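A single protein chain has been omitted from the complex, and every remaining protein chain is retained in its original position.
Moving on, here comes chain A:
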Amino acid sequence: MSFGVVILVHTALGRAAQVIRHWARSGCPVVVHVDAAMKPARYARFRAQFDDLSDQVLFCERHRCEWGGWGIVAATRSGAALLLERFPDLGHVYLASGACVPLRPVAELDAYLRDRPGTDFIESARVAHVPWTVGGLSEERFTLRFPFSWKRQRWLFDRYVALQRRLGVRRRLPEGLEPHIGSQWWCLSAATLRAILSDPQRPALDRYFRRVWIPDESYFQSLARRWSGRIESRSLTMCKFDFQGKPHLFYDDHLPLLRRSDCFVARKIWPRAEAIYAQMEAGGHPAGVAEPAPARIDRVFAEATERRVRGRAGLYMQSRLPHEGWENGFTAAPYGVLEGFAELYEGFGPWFAKASGATVHGHVFAPEGAEFEDGAPIWRGALAAAPELRDHNAQRFLTNLIWNGRAGRQVFQFGPRDSQFVSWDIAKDPNARIGVISGAWAVPLFASGLPVARLKDEAARLQRVEADHLEALRSPHAKARVRVWTLAEFLETPDEALARILADIAPGRTGPLPAPPALRPLEGFGRFLQEMRNQGMHPYLTGDVPAEPPAPRQPAPRPYIVRPHG
């Protein structure tokens, strides 16, 4: 065998023993480092298991290994020194832990290393060039002192860092040292490792690295830069980190994924992942001379980070309730809001559904209850129409509506008669495409045929509500795409306005505008508005609809009463 293994062990002893045996049985010499924290009796029992392999499995001097501390480097050094001393002919030394499991046959790794003599596989990057920070520290790992444990003495740790920052402490680096960081798990050539272990500057380096934070990720990584002839800056041990810099665990259901990666060794494996250990026992999954390709399975882990950090836009659920502004999208998909159109046209909903291909609801915030598509009492997601239920949490009703129908595009009608809880939400939502014909609420009032005296209070109320809503739409916080026409403006060029709003809501649509439905009859509407003015209620949001239709001899600009097409 051309390489030996140094294994650091601290927990899950049963699995660690299994892995040690596997390396040894495959022909590798193994040096085991056991954490000094382990009780003597337990250590003795652990060690006794390998009596039958005593010429191949050695135990080195023990150190106390604490996460982020110097002990791990000391342990690695002791192990490597013992291995090189007892097996001087090795080409490479592989550093692993009890939770690192070989995926491919050890012979394949052996052949791979034989083909690449003198190459050092160690991830080693300039600290300034990579975003790998833990606990908010990157370059400061090397310029501050860290005598306290991050896991046990966090308060002292944080205070001491703060103090040093305040005093402007900056440690001087040992002569000629260029700090590099990278994965703790490496495979170095024997020559490089010997050079590192017998570095003439070693006492100064040790003194320095003893107070560096997480030195196991920088000691060998920095010194390899000094002594190596050929660095391959990657680890042969596959390890995926989550958004907190903690390694992902691999389980039995990851086995196909692990095989696809063609990596020689993976960590960390959950100790009870029977199938992964069973594969190792069976000799590993052969992949011939394939190059390890850990990037092949990156997507799965990148998705996990994305989900944990950004989440699914427009989703509100038991484990995701973002503060306002942190939603990464208030709603799940673009949608249209039409105000005043259904009041002006007969059968507007079905026509717009046909023209746009979207799902077109009625007034989903109507006071009588939500008017879903086709008048259904309940819609996708089992969203019920009951008004109390909806208004109990109108924001969630809206986000649920959009989330449930996110596969398609939805449009709903809105107006001043409706409950206004979501008025600001839709105004601020970039997914909303809003078209407003202001003052269109006057058309149903007119059509009711009731005397103006009985309608003017309601008209005043609707106008006030709509004015508030328009204020939201025009505020600097509004992010929706908004188009507003007064009723008078709209009636001048209704087809053009329809074409615009249709293009907003269904951008992929091509071809000419299908013939719009009939406008509701408006003869006498101008007179109706004038009568309202006469009674003291000025419907200013409708725009300037003249009291009498213009005389036919006037050519200017277009008739106010638009004849339906066809």
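Methods note: a residue touches a chain if its C-beta (ideal position, glycine included) is under 8 Å from a C-beta of that chain, and two chains touch if they have at least 3 such contacts; residues count from 1.
Here is the rule we go by: contacts and distances are computed from a predicted model.
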Omitted chain (choose from "Glycosyl transferase family 2", "Two-component system chemotaxis response regulator CheY", "Succinate dehydrogenase" or "Sugar ABC transporter permease") - UniProt protein name: "Glycosyl transferase family 2"
Option touching the unshown chain, where A:Y219, A:W403 or A:F446 are the choices: A:W403
Options A:F50, A:W70, A:F365 or A:W379, residue touching the unrepresented chain: A:W379
Identified contact with the non-displayed chain, of A:A41, A:L167 or A:M317: A:M317
Missing-chain contacts mapped onto chain A: 242-244, 246, 248-249, 251-253, 270, 272, 300-301, 303-305, 307-312, 315-323, 326-328, 378-384, 386, 388-389, 392-393, 396-397, 400, 403-404
